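Structure incoming, see below.
With one protein chain removed, the remaining protein chains of the complex are shown where they sit.
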Amino acid sequence: MKPKSVKILLAALLVACVIALPRVVTSNYWLNLFNLAISFSIACLGLNIVLGYAGQLSLAQAAFWGVGAYTSALLTVKLGWPVWLGMLAAFAVAGLFGVLLGIPTLKLSGHYLAMATIGFGIILQLILVNSIPLTNGSDGITTIPSPRIGPLKLSNANTFFYLAAVSLILLVWASLRLKKSRVGRALMAIRENEMAAETMGVDTTFFKIMAFALSAAYGGFAGSLFAHSGSHYISPDTFSFDQSVVLLAMMVLGGNGSAVGSVVGATLLTLVPEVLRFLKDSYMMVYAAGIVAVMVFMPGGIAGLVRSLPISQRLMNWLNAGGPAPSGLSESGQPPSTACEKAPLGNQRPASEGPGRNGTLITVKGLAKHFGGLKAVDAVDMEVRRGQIQALIGPNGSGKTTILNMLSGLYVPTAGEIHFDGVAIAGWKPHSITAQGMARTFQNIRLFGELSVLENVLIGQHSRSRSGLVTSVVKPSSQRTEEAVMCKKALEVLEFVGLKGKEFALAKSLPYGQQRLLELARSLASDPKLLLLDEPAAGLNANETEGLIELLFQVRDRGITILLVEHDMSLVMNVSDHITVLNFGKKIAEGTVEEIECNQEVVDAYLGTEHGGEECLA
Amino acid sequence: MDLSLNFQLLATGLAMGSIYALVALGFVLIFNAVNVVNFAQGEFVMVPAFVAVALMTALKLPFLLVYLITLIFMAFFGIVFQRVAYYPLRNRTFLPVIISTIGVSIFLKNAAQLVFGAEPQLMPRPTPPHVLNIAGVFIDPQHVVIIAVTLILLVFQYLFFEKTSLGKKMQATAQDKETARLLGIRVSRMIVITFVYSSILGGAAGILIGPIFYVSKEMGAMLGLKAFCSSIVGGFGSVPGAILGGLFLGVVEIFSSYYISSAYRDAFAFIMLILVLLFRPQGFFGEKIAEKA
Partner (left out) sequence: MLSVEGIEAWYGAIQALKGISLDVNQGEIVTLLGANGAGKSTTLKTITGLLKPAKGHIKFMGQEITRREPEDIAELGIACVPEGRHIFPGLSVMDNLMLGTTPWKGASKPEIKKHLDRVFQIFPILSEFKDHLGWTLSGGQQQMLAIGRGLMSNPKLLLLDEPSLGLAPVLVQEVFKVIKEIQKAGTTILLVEQNARMALLIANRGFVLETGKVALTDTAANLLNNEQMKAHYLGAHAHVREARQRRQAEPRATTA
């Protein structure tokens, strides 16, 4: 049986279950519980986008659920709007609140972000409680109407179930499609390594806000489902920090990053406490102890547990034949010819024109960076000529990496100008500089560890591709063409650096030397004019360094200019057309290899007598 | 400007702030030692409060004896907490640990309810119940006790960490566990001591604040969250930051709830938090820890 027909069969089975369930489960109590579970599932799906995909710890999901519930309830009860419109409004208004939360918290991460979102949620809840004329305060809102489809009123739990189930299935489908797309990869890149994502061309500001907005919108929609069903009553107590914690627990139980897992986790944690009710007073304690136990023994959640079973790996390989495999599911690589979908006939992007060999690519004038009183870089002038390999050397703390960071946009210069191919880029954000044609690698390798080698390189092409949120979910033929072209290019770059056959390995599983090559491949994938390399030979032995030297020459021969920071003199002396030497933030010398070796100031400050001084004419 | 009123508010604010400071301190010490955000820190205050009330009402023991027994109980609590809640999670990543400490918090709250009952209880005061009149300013003597005891604890804290060899070893453990082990420092012992110390601080906070608030299973929840706010406002990971952040937050909260709105009393701590995170994320005393490229 072919994978495609199995997928159709599974879909049909799912539809059958949905139709059958309200007939099998006739108790109103349990149907309401299922509807509640679906509402929670959708909220968790939202949390999965902002936390599972984008890695932003948001503990305000219950607040967005509340915003959606109240928006829909107020519009339908007080203004008489039709319910379906109220639900859409809930989706939109909650999304807006998500943007409101995303913008001020952009620079935060980890527990800072968690605390800020908790604060946001608590403040929102207090507003709901205290705006009595608007929201009835603690009394809540009653007699919230049921949705209508034409003349049919979905006032029973079993009829409402169909609406809820269909919404859930659509939203799960959308989440899954999102994950395997340019937008999904951008979000996961942010999660894995935000700094690297930004320098690979991902506009992290935009995507983080998008993640917050989407997750809040999902949450708001879930809240409105809750409001228009069950007891048709909402009050501010339900939308507390404790509830956000429950949603978080549901998502992590299901498996952080798994859409289906979120649904499973939410359903389990909604239904299981019912089963535990016989424990009466100690049931919450058992529930809490259970959560702790799951975290200790199964931190990857149910999805993690299922994925680690060998049978699931083979199953997923087979089901996904014909498309790039999701990360982590296939360790034994598929033959590369099936790694990329065949591209539907469409426009291919024109190959980038080969740059000329002459002229200056980068001009730096008076560049300075002060950290408080410390002058890390003090009025440096520098040029990088097109088509050359140039090295920047100097003792630790001389300002080399700081200059690299200013060129790539990670630092804003305190003073000075940077012109890249005629464009003034000082102070630009890294992703814009990448789009202009500059790419970089890092001293401490910054790969997207949990993603596959292929996905890492695809993210490198982020600035050379265009699919947005809608096309990533809908996947029209233009998107599929773009993906196929990107995939093909990624395979070419991987072959160039020598990583052919490793497309589906997890980036973090590669040995050190290959991780360095992958970082290089990822940067090359963006078709840069200039490649900035930060200590590319760190940790490589002499053999591997030789290999790197060869590779760098090949990169230069393709027309890409290279600027590298390095301590390994065997690399620098072998490879450089031009060397600039820094000390204490100032340029102290520049010239060819021979000139630098014989420069006494450089020898005293940095090279020592092992690498310099000898064989120089007095 | 009613000066005496403002002094009164200041005294109350400092008292509340002292409690926040103690809880924040306990929380920061654990974080520095084992890199865990302990969402159950508020329960470190709730549990001893219940224990103290039970000892006082059931056994009718004298105050100082009750306090002593409670603190000793908290020391053992710290040892058990470390073994059960932290140790199994010591190698897990960030997210499972957060959820786990939240789970422990829920467990403790409900366990307290099971053992001590669901009704909020009143802790008898060691200080006289009438306010003192100091130069026209009316101050609750319990507030004075809170501030005084906190000050003594802080002095002890400073002397211990900065002047004793054990204190230096604990600092070293917090800064680099693996290297500390290589130097022969018994790191697992240091970690247990940290949890015990943090629990005792929570015990002190619970004893001090019990007479002012109702002792209930939820009393620790807001306290814990506001303590986190304090440590972030003061500078996350910084011990003086946690203390000053707590005091600052307490004062801001009291003044704001009087002059601005008492309904939103709980919000002010979080508003301060968000403002600080927006404009000075390293807090007042934290170091700008920029990621190295």
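Letters A and B mark the chains as written, and numbering starts fresh at 1 in each.
As a convention for this text, contacts are C-beta pairs under 8 Å (C-beta built on N, C-alpha and C of every residue); 3 or more make two chains touch, one makes a residue touch a chain.
None of the values given here were measured: they were computed from a predicted structure.
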| item | value |
| --- | --- |
| Contact partner of the left-out chain, one of B:L114, B:A172 or B:V252 | B:A172 |
| Identified contact with the non-displayed chain, of B:L61, B:L114 or B:I185 | B:I185 |
| Hidden partner chain, touching residue among A:K4, A:R466 or A:R558 | A:R558 |
| Where the missing chain touches chain A, by residue | 354, 357, 394-397, 511-513, 538-546, 557-559, 567, 569-570, 573-574, 593, 603-611, 615 |
| Residues in chain B touching the chain absent from view | 168-169, 171-172, 175-176, 178-187 |
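Heads up, the rule we're going with is that only the chains that are shown with their structure count from here on.
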| item | value |
| --- | --- |
| Distance between the centres, which are taken as Cα means, of chain B and chain A, whole angstrom | 36 |
| Footprint of chain B on chain A - complex, ascending | 51, 57, 104-105, 107-108, 110-112, 114-116, 118-120, 122-123, 126, 130, 195, 241, 245, 248-249, 252, 256, 281-282, 284-285, 287-289, 291-292, 295-296, 299, 401, 404-405, 410, 442-444, 534 |
| Chain A-touching residues of chain B, taken from the complex the two chains share | 37, 85, 88-89, 92-100, 102-104, 106-107, 110-111, 113-114, 225, 228-229, 232, 236, 263-264, 266-267, 269-271, 273-274, 277-278, 281, 291-293 |
